[in-house]
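Here's a structure for you.
One protein chain omitted, others in place.
On to chain A.
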Amino acid sequence: MRDTPQPLLDVTALKTVFHTRSGDVHAVNEVSFDIAPGELVGVVGESGSGKSVTMMSLMGLLPKSAEISGGEVLFQGRNVRGMDRNDLLAFRGRDVGVVFQDPMTSLNPVFNVGYQITDRLRKYMGLSRADARKRAAELLALVGIPDPEQRLRDYPHQFSGGMRQRVMIAIALACDPKLLIADEPTTALDVTIQAQILELVRELRQKLDMGIIWITHDLGVVAGIADRVLVMYGGQIVEQGPVAELFANPQHPYTRALLETLPSVTEERSERLRTIEGQPPSLNAAPSSCSFAPRCRHAFDRCLRENPTRIDVGPRHDAACWWDPATGGPRNV
């Protein structure tokens, strides 16, 4: 799929910096990736690794304190960063749908759910009030909400957490987006609901033709649904590859550590809480050495001198690491 002539989304060397009172925060550092039409790409990485900021950067939805200091975002060949106001609004409204992490706070509490779906439909699908309500009800049905016509009149607080996340998905899908960005959509939900939402997304993939970016800090979730995985650390993509290849042949010590923290089938649930030792990297400056070095058990002198570039390590598989797990020694590059 990745070999189709034009990727849906093509991000090159994206850099985002927050200017804060206590100095700059380099949240996204030279991030490059692409998404093919219809592809589901999982993005994993611990909290603070820059997953959300990367996505908000390419949507142009950053807070005022943030600045995109470099890079290029192409959506179907169109330069998103160069778009004027109206094109950017239409890009957000029509081409992309976003589902955020916390369904409890992501919906507006004082408008009913129908309004929150139809305002987008009326603006970007040019529907009349009646047609927009009809489509909104269809969308609620599509995401598995019973009694859709009745529920359009309900306010967010009248839905359970899982149902609200379904509403969020309905809003995201409203204008038939070509790209769906789901930013940890199940993190705030409990395990059974999480499984239901994952099942829903699997179904939706069959019905709708869209690229999906699925952000999570749970590699286990990615294994179940993604075609390809990006691993982020310290605002960089440290490894990237097709899901089976990456799980079978992880190259970066961080990915390997993440995989070790995955519970095996026989382990108790509490084992899930095992984490990788050490602190996340400071983002005060753009990285000049490997950001993972302080926590890496394979670090050697080159790691502190030079930030590793992404090196091809297998079929459509690359990793940003100077160390070669095959030999247990430095890579020959």
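The definition used in the following text is that contacts are C-beta pairs under 8 Å (C-beta built on N, C-alpha and C of every residue); 3 or more make two chains touch, one makes a residue touch a chain; residues count from 1.
Assume contacts and distances are computed from a predicted model.
The chain absent from the displayed complex carries the UniProt protein name "Glutathione transport system permease protein GsiC", chosen from "Cell wall polymerase", "Isoquinoline 1-oxidoreductase, beta subunit", "Anti-sigma regulatory factor" or "Glutathione transport system permease protein GsiC".
When you scan A:D24, A:E46, A:E67 or A:D102 for touch with the missing chain, the hit is A:D102. Considering A:V73, A:L127 or A:I171, the position touching the chain not shown turns out to be A:I171 (whole complex).
Remark: the omitted chain is touched by one listed residue; of A:E67, A:D119 or A:E245 this is A:D119.
Note on the undisplayed chain: of the listed residues A:F18, A:Y155, A:F247 or A:F300, the one touching it is A:Y155. Touching the missing chain, out of A:P7, A:G48, A:G71 or A:G93, is residue A:G93. Summarising the interface, chain A meets the missing chain with residues 59, 61, 89-94, 96-98, 100, 102, 105-112, 119-120, 123-124, 155, 157, 168, 171, 174.
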